[in-house]
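With one protein chain removed, the remaining protein chains of the complex are shown where they sit.
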Amino acid sequence: METRYPRNAWYVAAWSKDLDQESGKPLPVEIMGEPIALWRSNGALVAFENRCVHRAAPLSLGRCEGGNLRCMYHGFLYSAAGSVVEIPGQESVPDHARVKTYPVAGRSGWIWVWMGDTEAADLDLIPDVFDLDDPDYLLVPGQLDYEAEASLILDNLLDFSHLTYVHSESFGSGSEFAYSHPRWETLPRGLRYSKWTTGTRSPPGQAGQNSAVDVLLTYDFLVPGVLVLWTGLFEAGTAEHLEYAQPDRSAAIGGVSGSSQAVTPLSRGRSRYFFSAGPHRSCGDEQERERQAAVAMQAFLEDKAMIEAQQKIIESTRPDVMPSSHDWAITYFHGLQHKLSGG
Amino acid sequence: METRYPRNAWYVAAWSKDLDQESGKPLPVEIMGEPIALWRSNGALVAFENRCVHRAAPLSLGRCEGGNLRCMYHGFLYSAAGSVVEIPGQESVPDHARVKTYPVAGRSGWIWVWMGDTEAADLDLIPDVFDLDDPDYLLVPGQLDYEAEASLILDNLLDFSHLTYVHSESFGSGSEFAYSHPRWETLPRGLRYSKWTTGTRSPPGQAGQNSAVDVLLTYDFLVPGVLVLWTGLFEAGTAEHLEYAQPDRSAAIGGVSGSSQAVTPLSRGRSRYFFSAGPHRSCGDEQERERQAAVAMQAFLEDKAMIEAQQKIIESTRPDVMPSSHDWAITYFHGLQHKLSGG
Partner (left out) sequence: METRYPRNAWYVAAWSKDLDQESGKPLPVEIMGEPIALWRSNGALVAFENRCVHRAAPLSLGRCEGGNLRCMYHGFLYSAAGSVVEIPGQESVPDHARVKTYPVAGRSGWIWVWMGDTEAADLDLIPDVFDLDDPDYLLVPGQLDYEAEASLILDNLLDFSHLTYVHSESFGSGSEFAYSHPRWETLPRGLRYSKWTTGTRSPPGQAGQNSAVDVLLTYDFLVPGVLVLWTGLFEAGTAEHLEYAQPDRSAAIGGVSGSSQAVTPLSRGRSRYFFSAGPHRSCGDEQERERQAAVAMQAFLEDKAMIEAQQKIIESTRPDVMPSSHDWAITYFHGLQHKLSGG
């Protein structure tokens, strides 16, 4: 792939809920062109190259047998460490009969796979996102596959000026996203976006309804492509008082919701987009959760239509761009990815 | 593309009726592998490279705003001349922020795009075809996309000996197309085909029914791939009297109909075939128009089946041909295309 994605990073491979413990069936996924079989060895997550050493049959068609995984083509049996421990009809197993394993961890409802050096795999580098089971939020999970390069989705998420045009109907975003600039701060492995919209009307059903409020939209955007978004309403004047810095979130008077999103490159020109979103329990019920989920899905489909069309144009023409003033974050983040990719 | 299509030529890009003035939505087309967005700036046709200079989003997903076109990804606004006149959130616009434009014109119901040097674009080179709204004819428009190289469709249209075999059921063509040769004349940018069938029976419902008539089938075939066909019945003996030259068309005694057809290369191995056909008002009513349209569509689908199969065979084997005596016009026309392509 021309785009450089860092290998020393945790990629979201799947939802934990989608790797069924009972069925004993592995889950096939793909990251950066590599086929991977996820399974549980006595409950513990394991990630194998999805390829039997014998004749390349997919281990995701295999069967969990206690702590081991059996290839269901000719019966090779693997330990959780990746070693073949039995070859039916053969007394001994050669030492080199091993499948590549990947560091893997379950956290916040997602299964994360480390694509780089095993020794460098550091669980502390897993981004801290909203847990799907966060007791304070009512989150709805979803995912979409894109026929587009992951980097195009990252670029989309790093330039919210598109909200004014792409999402004017779904999110009802106004011109403030395109015609003014957010505040950006750098983070050790990413960027923080903050945008205060001041003196706007509180939406119906929220505290302070129809009175003037300040709205904060903020997100962290973290390597290799994880977005953690938070929004909330504050009393009018809060932004100015704070000089547009981050507020104490507990001071929000309504409209609080959160979202976690992650973009995983499947292979050249193909990506998977994972997301959850929903209101804080203090600001919405099940019905509000469903309403927000429907709006978010509409917006995600608006993005998908634009980005897949963009991908096709790039393929039939050329990849070069002419950056605008909104592209600072994209440039910064690509540089960060590039640096971490060791290139 | 291996096949040489001349760039200095007007290609049919779309039907004028398909570029809706009211909706304010551009129309995406593709010619010779280049994505193009057609739109109307205060009514005047404009053809842009379908690619925003910013990040390659398709401008065909944009929105017409008066005389300008706005990219609906991040809001870049273009004048009809192709210059970016506004970048939201940015005070100045760099001079090189321009999109490629193509000379474009609407004529005879089609939108024509010039793929070559802008300075060479000469409206007089637009082929003179039957206007879809010609008051003398009752024409039905249509189009078909081919999974085949445009040149294979041109070859088909330049050798009517295939009528005997491919269209024996739809058009009911007899052996005269394969077993005798038409008269060919050269034109400045093409060829003229004439075929007299003499002493045949006038078809039911036409003047001179069941008496012997001479039938003329004639078409001009013009660069880059436009066919203008005319057919009519004449009193028996006309052909011989004229020494098989072109008659005064007003002397036709019935069976007059016309057709315009154009072949546009979309990209390697893909083409779009535009056509209209129908009777002269003096020789048919709405019912006759529909009957002829149904027969023509059957014939066009017969061609499509053969040509797409031919394309597959060429792809899996080799492109070389063994010309027959009917291939003279194909060879001549390819030479003309080649000469005009500047190669």
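To keep things simple, chains are lettered A and B as they appear, and every chain counts its residues starting from 1.
Keep this in mind: a contact is a pair of C-beta atoms (placed from the backbone, for glycine too) under 8 Å apart; a residue touches a chain by one contact, two chains touch by 3 or more.
It should be emphasised that the depicted structure is a prediction, and the values quoted were computed from it without experimental measurement.
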Selected residue (touches chain absent from view) among B:His181, B:Arg201 or B:His241: B:His181
Touching the absent chain when the full complex is considered, from B:Ser41, B:Ser83, B:Thr164 or B:Gln246: B:Thr164
For chain B, the residues touching the chain missing from this view: 155, 159, 161-162, 164-166, 175, 178-181, 305-306, 309-310, 312-314, 316-319, 321-326
For chain A, residues in touch with the removed chain: 30, 33-35, 49-51, 53-58, 61, 70-76, 87-90, 94, 96-97, 267
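Quick note on the criterion: only the chains that are shown with their structure count from here on.
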Chain centre separation in whole Å, for chain B relative to chain A (CA means): 48
